[in-house]
Every structure is written in C-alpha cells, then in structure tokens.
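Yeah, one chain of the complex is gone here, protein chain that is, but the others are all in their spots.
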Amino acid sequence: MELIILNVLNGVSFGAILFLLCSGLSLTFGVMGILNLSHGALYMVGAYVGWSIAVHQGLNFWLAVLAGGLVAGLLGLIMERGFFRHLHGMINEQVLLTFGFIYILTNLCLWIWGGVPKAPYTAPSFSGSFDIVGDWTYSKARLVVTGIGIVLAAVLWFFQEKTRIGAIIRAGMDNKEMTIGLGINYGLVATFVFILGCFIAGAAGVIGASLFGVTLDLGMSILLLALVVVVVGGKGSVQGALVGGILIGLIISFGKALFPQISTFLVYLVMIVILLIKPSGIMGKKVQDR
Amino acid sequence: MIELRDVHTYYADSYILQGISLEVKEGSVAALLGRNGMGKTTTIRTIIGFTPPREGIIRFKEKEIQCLKPHKIARMGIGLVPQGRQIFPSLSVYENLTMAARDMERGDAWNINKIYNLFPILKTRTRIKGTLLSGGEQQMLTIGRALMTNPALLLMDEPSEGLAPIIVEEIGHIIGRLKESGISILLVEQNISMALDLADYVYIISKGVIEYESKPDDLIKNEEIVSNYLGVAGNE
Amino acid sequence: MKEKKILFVVVVLFLSLTILTIPFSAGYAKSKNTKSIKIGVLLPLTGPYAMWGKMFQNSMELALDSVGWKVAGKKIELIIEDEGGEDVSMALEKAKKLVEANRVGLLLGPFYGGSALSVMPYTSSIPIVNVKWSQPGKNKNEIGNKYGFWVPTTYPDNTYPLGQYAYEEKGIRTVTTIGSDYDCAYEFVEGFTDAFKSKGGKVIQQQWAPLTEIDYTPYLSNLKMADAMVIGTLGPPAKLALFSQYDQLGLFKKMPIFISEVGTLPSPVMQEMGDKIIGVKGVEKFLTSLKNPEAQEFLKSYQAKYKSVPDDKASDAYSGMKVVLAALKATGGDTDPDTLKKALLNVKLNLPPGPFQFSEGRVGMVPLRVSEVQRVGGKLQWVPVKEYPGRPPYVETYP
Partner (left out) sequence: MITVKRLYRPAIFASYGPYMIGLAIFLIVPPFLPMYVQSIITKVAVFAIFAMSLDLIMGYTGLLSLGHAAFFGVGGYMAAILIKNFEITNFWIVAPISIVVAALFAAVLGLIALRVTGIYFLLVTFALSMLLASIALKWNYVNGIYGMAGIMRPDLGLAGFRLNHIKFYYFVFLILILCYFLMYRVVNSPFGHALRGIRESESRMRALGYNTWLYKYITFIIAGLFAGVGGVLFTYQSGVIAPQHLGVTVSTLAMLICIIGGIGTLWGPFVGALVIILLEYFSSINAPERWPLILGGVFVIAVMFLKGGIAFHLKKLWNKMFLNGSFKG
C-alpha cells in the first residue's frame, strides 16, 4: 500500500515536469504543425540560466524560473522569426532545423557553463522532507513541483478554453484558413504561441532542475520522453499534455518499481500501442492527413 | 464598394479565373450565378486573398487590395460567409461569434446582443459546440460570425446550400434585412430564385469568365441564357 | 531571387573552402620526424564526459610543462582529438587517424570505457603502446592488447578496500546497493560486495538503473532498509540527482552512504550540495587533501595555471603523462613498442597519489584511501580516514 502511494506520488510529480515540458511542445505542434525537436534543448538552456541566477548569483528561485523562461522565449522568438516562418509546410526541413538547434544549443551550453553538471537546486523553503505514511518521508520539492504543474495546467486550461485568444488558437487548429479569413493575423498568434511554448519549456527547465539538476545530454534525453508524451496525450491541448504526462510519469515510476529490466522500453511500447489504436492520442481530435 | 478588373487566378497549374470583371455598388446586392466548378468559389477566395490573382486589379473602398494578405483584406471591412459554413468545431456558439469580433466601438456596430436579436435561436444554444447545431442554425452562426467583424461588404458563398426550403426562405429574409441596414453583399448562389429576389444586379459566370450581366428582371426574360448557363434550376 | 543566388554562392564557397583547406592544415605532414616525439591523445571534448576532456588536457600539459615539453633532447608534440560522446565509432576513427596520418609514436586514451573497447581491437592489431585511463574490468576481451597499459587500477579493486573498511571499521553488517545498469558499475559494486561478503556481511538488495537515469525516487521508494547504502552509479549527473533525491526523502539521517569514485563528485558541486553530504564515505587514489609533496605540487601548479581544482581523474592524466615521460626518458625517446613496454614496466615514481608502478598485467598500482566528506576550513572536502596500500589487481589474469 505504502509502495503504491509512494509510486503514485513519484509518477505524478515526474508527470508534472513532463507536462510542463510538453504543454509548450504540444501547443506549437498543434498550432503551427511544427515538431520542435529543440524543445528539450530549450529546457536545458532554461535550467542552466536558472542555475546561474539561483545558485551562482544566489538570487530568488522564482526569479530564476522567470529568467530561464525569458531566455528560452527569446531563443524561441529568434527561431520563429528568423527561420520557421520561411519553412511553411516543409516538414523535412523543420525537423532537421530543430535538430540542428539541438547541436548548437548543447555546444553553446558546454561553452558557457562548462561540462561540469549542476546539482539540483531549489528555493531553500522547499528543500527537505516531511513525514507521510508509516516511517516514510516524502520530498517537499517534489510536492511543490506537482503543485506548480497543477496550477500551470489550470492556468493554461483557462487560457486556452476560456479566453478569446485561446478561442482563436483553437479556431486556428480547427481551420487555419477560415481564421485568417475572419481578419485574424494568425501568423502573429502562431509566433506568440511558439514563444509561449519556449517560455514554458525554459521555466520548466528551472523547475525540473530542482529535482534532477542539469547536464549536457538533457536536451536529447528529455526530448525523447516529451515526444512520447505528446503522442500519447494528443497534440494541441492542455488536457492532452496533462493526461499524457501523468500517464507516462506513472508508467515510468511503476515500471521502475515493478519491472526494472524492461522499464526503459516500456514507454516506447506504450507509445507504439497508442499510435496504433488512436493515432491522435488519448485526448486528441481526429488526425488530418498532411 | 468593390471592383474586380480583368482578374486571372490559377490553382497551381490550372487556369481557373480567366479575366473576371465585376462590381458591387455600395449598399447593393450583386449575385454571382453559375453551375458548379465554373469559378464562383474561386472568385470569393481570390477577393479575400486565399488564392491571390496572378493578374488584374481588385479595388475595395478605392484601394487596391490584390497584393494584401488575407487577414489585412478582411480587416479592411470584408466579411466572409464561406461555402460549407466552416464552423469551428472546438468552439462554442458564443466563442464562434466573439473570437473574431472587432470595431465594437462604432455606434451602430454589431455586437453579441444584436446578433442574438437577429437570430434568437442562437441565444438558446450559446454554450453548445458550434458543429452540434442544425444546418440552418449553423448558417445563421456563420452569418453572425461574419457580422461580428462589422464588415462593409459581405462575401456569401452559397448560404442556401443543403438547407430545407423553409430555412432558405428565412435566410433570404435575413439577407434582405442586412441589405437594408446598408451592408453591400456579393452573393454567390445556385438557388436562382432566391438570388434574383435579393439581387440588384446579376452576373453569370461560366468556365472562368463572366458570360452575362444585367439587372435581375432582364435575366428572367432571357430564357436562353438561363437554360444555357444555369440549367433547369432557372425554370423553377 | 538575386539575394538567394548570392547566398547560395557564398554557402557553396564556404563549404568547399572548409573541406578543401582542412586537410592541408597543421598536423598532416606525412614525413616521419625523428627529432620530435608525437603523442596522440583521445579525449572526450564534447558529449556527456566533456567536463573531463578539458581537465585531462590541462593536466597533461601541466606534466609536460614541468619538463619543458622535451624529453631525452627531443621535442614532444601532443596531438589531441575528440573521441566524442557515446558514439564509440568516432573514437576508433580518430585513433586510426592519429596512427595512420599523424604517425604518433604512442597513443593515450580514450577515456570512455565503451570507446576504449571499440578502439582496443584496432590498437591490439598494430604495434603501438596505448596508455589508457579507462579501467579494465573482468572482461577478458579487454586485455588482448599486449601493449596496453591502464593507469588507474581495475574497477573491482578500486572498491575492495571500501568493503573491508565498512565491515571492519564501521560495523556495517547489511547493505543495499544501487548502480547503473552496465558492466562498469556492476564491477564497482562487486568489488565492495566481494570484500564485504568475504568478511561475513550480507547484501539484502541490489538495484540497477539505466545509465542516463535522472529520477531515482522510484528506486529509493523501493529501498529496503539496511545498515548502509552502496552507490556504484557512475557519472556526476546521476550521482547528484541521486544524492539530492536521497536528501529530499530524508534518507541521509537514516542510512549512511558509501560511494565508489569520489572523483565523480567535483568540488564546486560538493559545495552546492551543502552540509547534508557530510559523512558520506568513498574510496579514491588522489584527494585534494593529501599532504605528500607531489600532491601539493600538483595541486598548486594546477590551481595557479587554470584557476580550478583538479580531481582524481585529473591526477590520473597527470600521473599517466609523468609515467610516460619517465619511460621515454629511459628509452632515450625511443617509441618502439617493445622497448617502451619494458621501460614502462620498470617505472617507479612518486606521484600525487603516492608511489606508483605498473603491475605485471600492466595495471597501475597506487595506494587507495577510504575517505569521508568533512567541512574543512569552511569548504566541504574529502578527508582520508584510512589508507590501503597499492597491490596487484586481484583479478590479475593477464598474459
């Protein structure tokens, strides 16, 4: 029983990080049709920037979250304005371009921050643990991360479902041409969504770093999980990213506890099964042939 | 209000509009008639900028708009009621109406209450997803959505398509009321009788060129044209 | 359109120039210069082990500085190539390039164990001395190279004293272990458990996580309580994540930790981890707190030149280069593999970790220190608590 509770907690908190990372990826994918493989690299950049602020400069953790997000958002702005707008509908090229950005960003991080990995850092008030079931204690930081995930999910859900710009974004995913025909500058909206996605990725990097620290291969390894989450949850919706993130988080956490030997490929198996049963993902809408 | 001069449009390699010229005068309804596949919808798409013309001039409110991006064209005051209605399925009725609303500050501007007055049925469905409405309600929603952008000109692409006759009549009434309120309308139709009732001027398009234009009364008299270009529909 | 054309021309020019000019740049002279000794080095300058690549380069250059880049009257030329990250074919490619294009007299590296294994069949097939920093395991394949030398001791031998220490000095009777799921970590853990079990201790649980794992909480949630936990995880990121998650679960108070390589916890990172890691025990050859003159000299000159603190692996690089230099001095700069091999086997030196010599199986032997994290002068440091003398690897089965 304790084991189940602990693993659920683990899974949900890991899922919360995955959600933070994927909500942006999924939105960009839904709105612009761009599969931004450099999303994981932006997460990493955010985490490094956060480290500089929170640990190196010793400033407030939340300031670090903001700074990580802003730097990643700025990179997103450069990517979108400088590159992606010239590659409409060219999926090959987009995939390759984002992959190129992984190389570039990773090497720049090596250049700026050196190869020494950074230890997990967090606000002092969230470090440590408190008692839960039995003689077991649980990590405060993980619960805070879960909380942030839930709050952000609620905020994003409200943004997407209850505001006018959210309605425009959803309208654009349904029918881009019609949205433009109603006089909406959808290019601008898409840029905004792209930057927002990158911002969330960067902020997620700082939040994720409070549990996992930062290393140079994070850009690639976290991306693989993020892609799985997007596929499982379905693109373009906050609910999808949340459901996918938490589901994958739980699968990973229970997989490690119950079948450690196959836990690594369990997620890929789940992804393949879901793609075959419902290619649009659990919460996704119908798939359009591109 | 809007004027097309010798407009040529291509879809990739196929040559669709082969020199169209037409005009909608301010406050009037012009009808564009013709069979399927003759270029009616392409004309609408060309005006709004989805498939910009390769040659020719489109003038709206005395400005050339053929080089502008679609959203800029729409923002100049053109409302689009597209073929097949194209309601956004993920949006509620309310959101469908409000998402593109603009120019609300004008005194006589359209707003959500005015739309609900015009289409009382929509008010009762305000929280429902747009695509769950009946065909007629969807058509009303589409018109309402276009009106919320406060256009000076409405481009209506077959608003009667696939609707029961009684609903068509209602839509016809609404178009009439819109015309009275001073909006110019370019009406693309296959329903000849409705178009002739509403229109101040009629164009007939065939294979990408305007074959005939006149007042509606003159067209009714000209049975040869009606049977050649509009088929049996004109005999009803 | 015109702009695009110009851009295209520029790009093509750029590409063709890069490709055409590179082969003619430095280091490609074919002639065999007998006036200088060429040493080829493979280091991880990119990828997940990049933090050590730079440190290795620094340490080796430091060792060379001390002899003025000259030995037996001949100039030493260091040719460093990137072995990449985990794509092991790159190291092999570069090894071939060093041997065949640069005609290096001897080869140092590579660093990463996987790369070492991919390079090994090639270096075994040619007569060239290859001094490595990877540690040999129990895998017999690894020792096919009769000109291969390993500066650090073997994986299991490294942790063997720690197992003895835990049982004898600390009264630990049961342990639970966690490690990365691959050979290297298996053998680190095995060294500990072999010693521990031979004394009568009991291993009650063993967990293995994927190499790139960053979330250990699920494993920790599964943990069976024992007298101590042994960590055989490699790589600083994994260790850092594990430590902070261990702390977040409040486990530091409940179960002490023994780790395999203290060098994988770099000093700046230790300071970030804070007081919670005080009392963690580990085992290593070189520690910054060593008092012998060689260690002090190495520390001082490294800090003076590079403004940072070297770790055990840096000392390996330094030691390796020192040993090579001593051997080259003995041969008069001759890099003939048999002569050099003989010279290397005869080298006896006092190095930063202590007296060094190769075992018959060509594995380096230095004293090992069981040590503990303590706060010394406001800084967290590894402080040696017991020294175990260097001895031939207990898995010595080399031809």
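Order of writing sets the labels: A, B and C. Residues in every chain begin at 1.
The definition used in the following text is that a residue touches a chain if its C-beta (ideal position, glycine included) is under 8 Å from a C-beta of that chain, and two chains touch if they have at least 3 such contacts.
The structure displayed is predicted, hence computed values, not measured ones.
Within the full complex, the chain left out of the display contacts the shown chains A, C. Checked against the full complex, the one of A:71, A:184, A:227 or A:257 touching the unshown chain is A:227. Checked against the hidden chain, the listed residues C:86, C:334, C:372 or C:387 yield one contact partner: C:86.
Looking at A:35, A:66, A:123 or A:258, the residue that reaches the missing chain in the full complex is A:35. Hidden from this view is one chain, which touches chain C at 4, 7-8, 11-12, 14-15, 18-19, 22-23, 25, 27-28, 30, 43, 45-46, 50, 53-54, 80-82, 84, 86-90, 92-94, 96-97, 100-101, 113-114, 117-122, 141, 181-183, 210-211.
In the full complex, chain A makes contact with the omitted chain through residues 33, 35, 83, 86-87, 91-93, 95-97, 99-104, 106-108, 110-111, 224, 227-228, 231, 261, 264-265, 268-269, 271-272, 275-276, 279, 287, 289-290.
Rule of thumb we're sticking to: only the chains that are shown with their structure count from here on.
Centre-to-centre spacing of chain A and chain C amounts to 35 Å, using the average Cα coordinate of each chain.
With centres defined as mean CA coordinates, chain C is found 75 Å away from chain B. Rounded to a whole number, the gap between the C-alpha centres of chain A and chain B is 43 angstrom. Residues 164, 167-168, 170-171, 173-175, 177-186, 285 of chain A touch chain B in their complex. Touching chain C in their complex are the following residues of chain A: 3, 6-7, 10-11, 13-14, 55, 107, 110, 114-121, 127-129, 136-142, 211-213, 215-218, 221, 252-254, 256-257, 260, 263-264.
Contact residues of chain C toward chain A in the complex are 46-54, 85, 207-210, 212, 214-215, 217-219, 221-222, 236-237, 240-241, 243-245, 247-250, 266, 268-269, 272-273.
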